[in-house]
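Before I ask anything, here is the structure I am working with.
Now for chain A:
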Amino acid sequence: MTEVADPRPLAAVLVSALAMCLIIASYRYPNVRESWSVVAALAKFGIILSMLPGVMDGTVYEWSLADSLGVEFLAGIDFVLRADPLGLLFALLASFLWIFTSFYAAGYMRGLDEHAQTRFFASFAASLSTAIGIAFAGNLVTIFIFYELLSLVTYPLVAHNEDNEARIAGRKYLAYTFFGGGVFLLAGTVLVYWLTSSADPAGEAHLAFESGGIGMLAEAAQADPVFAQAAFYLLIAGFGVKAAVMPLHSWLADAMVAPTPVSGLLHAVAVVKSGAFGVARVILDVFGPGLIYDLPLSVPGVGEVGLNIPLAILAAFTLTAASIIALRKDHLKRRLAFSTTAQLSYIVLGLSMLHPLAILGALFHIPAHAFGKLTLFFCAGAVHVETHTDYVSEMAGIGKRMPLTMSAFAIGAAGMAGMPLIAGFVSKFYMLIGSGSVGGGYWLFATALIVSGILNIAYLWPVVYTAFFESEDRHDAKPLLEFPPGGKRESYFEDDAAVATDGGDRSDEKPESGQPQPADERDDETEAKGAGTPETVNDEDEPEYAVDKYPSDHTVPEDAETHDDHAEDHHDHGDHHHGGPPAGGWERHSPFTESTWLMIFPISVIATGAVTLGVIPDYAVFLDLAMYIVEGVFGVDSFNELHDLSLEEAMEVIDR
Partner candidate 1 sequence: MSSLAEMLPALLVAVPILLAAVPIVLGLRFERTGWSVAALTTTALTAATVYLAAAVYETGRVVHVLGGWGETADRPQGVGIELVADEFSVLIALLVTVTAAGVLAYTRVGGPRGNTFYTGYLLLIGGLLGLSLTGDVFNMFVFLEIVGLATYAMIAAGDGPESAVAALKYLILGTMGASLYLIGVGFLFMATGALNMDVLGEAIPLVAEEGGSDLTLLRAAFAFIFIGFALKVAQWPLHTWQPDAYQHAPDGVTPVIAALVSTVSAYALGRIMYNVFGPEFLTATPYLTEIVVTVGCVSVLAGSTLAVIQRDVKRMFAYSSVAQFGLIVAAYGLVTQTAFVGAVIHLIGHGVIKAGLFVAAGVVALGYGARTVDGYAGLAEHRPYTAGSIAILLIALIGIPPSAGFIGKWYVAVGAVEAEVWPVAVVIFLSTMLTLAYSARLLEKMYFTPAIPVESPHSPGPVAADGGTDTGADDHDGATALGRDSFRRGSPDAVSIGMLGILVVIAVAAVLLGFAGGAFFEWLEPFTSEVFTE
Partner candidate 2 sequence: MIEGTLDVLTTRYAYALMFVLMGIGIYMIIANENLVKKLIGVNLFQTAIFLFFVAVAYVEGGNAPIVPSDGSDPGLMASPLPHVIVLTAIVVGIALTAVGLALIVRIYAEYGTLREDTLREVRADE
């Protein structure tokens, strides 16, 4: 591996920071402003792509503040950006998807005529800048800097709506992410700094990432295993917050109040993946699988277990639990958010199993999930822009109205579930083989993977089913969503009518141009009565409505607020119905007229990408890159050497 001083990693970070300035400067001209986004996205992707051949040949491009400007960031710590294979994997993915997201975002924001668009696009560009910074960060302090900045610049996107719900979500977001970054991650970094500088005879700290783990840290860990373990868990907790590993996940669902491009690119790709990526960095490049395996944790009553086991158990729990929660979410974006929580834990689980195949699967799952989830979010956003429908229960028959969008959704959903021929299959396949090769107690994790795959189908298939195989006026009840927990004795055909007339009913009741006051009052009234005591047939939909909007961590007043905002939203946008099909049922549209090209084009490209990754993973660059990373970590020349090894054998390989 040769290191070359090159300003390109810096350029890749700065190009969107520059775009941010230009976006703010040209706030008067929306077309110019959006074109800066696109230009910056293309430039960024171009710069990163130009480094790909070199990196695949074993070159590492590096830019350091001390070498280029002679400024030492902190005593003994340099500010380094380096493009190594792992960083490039994440950077390539984020910058590629940004191109299409910038088109989509323009379409989305214009379609809804949103306020404060300049702030939105500026923050978006800044987020990408910091995400690439995380990808290319060459040591723990640099990654910490960008990690903190990422939390900061995404905050305006979460609180974008400027209503109470958004502000509360924003507060929660800040609290969680800064607890992760400013407290856990900083504490972990300081511990590593201290450990390495006290182990080093020259007293120098070693914070730079090394493929396979920081050598000096391994020495320090032999002397001080307890602090090394504490540092490991602090760092993992720091990154785990953004990777939404339970119990630190609850910000993600709330952050879905953000506009959909944000939920899509940031809260399914850039932000949350920066957490998963950070976990990968910690496991592969800071501690290294070898050290993690050699640093047993003695648990009273169980004996010594690997440092990775608690993390793997947590991840396995998260991916099962989040999938189960997703089953009960009627709000499509929230359902997708819990799906994201689950899928991110796949990555964490794969990494923490330490087997080369599992790590390969986890790394490949980063792009695989990104393509799939971005498709799903784009579709949810397109549906919202075109029909203002946010709830799965209102989507019956929507396949007629948005055929292409819902087809893409089906592809994305299949990818999430790990169906063959879609990207998600390849990664889950490797992870399963990986956990199988380890054997022993790891069958538990294999089971979790399979169970969660089934649950994935269970919560995403109904969306596809209701869109294509049901119609507005006649569709099945959704027992999980509509009935109280434990089932309901009544026949559901009666309800059915109420559900069907849901949207129409409400819009009839309140005049479109008038004050939304009556509606609000009515909502509050129902809310006060509680979910269980519907009064009239008309109100029959209310409790159902309230139930599905009660995520476990919400309180009543907040929900009341959600209601109001939801109702008001449509007034603000001059839309004349309240989600769900219009009075006469869905209009039939051809795939080319269902939305603007600004939205259709990105959706189709990303969905195609998801299929490409699934059908010919060997030709799409990500799998190669992932294999190359694993080779580097285990220090072998070819991935084939790792294929048939058990975990112990693999660890011996790394120790050589």
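Selection rule: all candidates are chains of the complex that A comes from, given by their letters.
One rule holds for everything that comes next: a residue touches a chain if its C-beta (ideal position, glycine included) is under 8 Å from a C-beta of that chain, and two chains touch if they have at least 3 such contacts; residues count from 1.
These figures come from a predicted structure and were not determined experimentally.
One chain among 1 or 2 touches chain A in this complex, and its number is 1. Those residues of chain A lying in contact with candidate 1 across their complex are 65-66, 71-77, 79, 141, 144-145, 148-149, 152, 156, 159, 162-164, 166-167, 170-171, 174-175, 178-179, 182-183, 186-187, 190-191, 193-194, 198, 515-517, 520, 557, 561, 564, 568.
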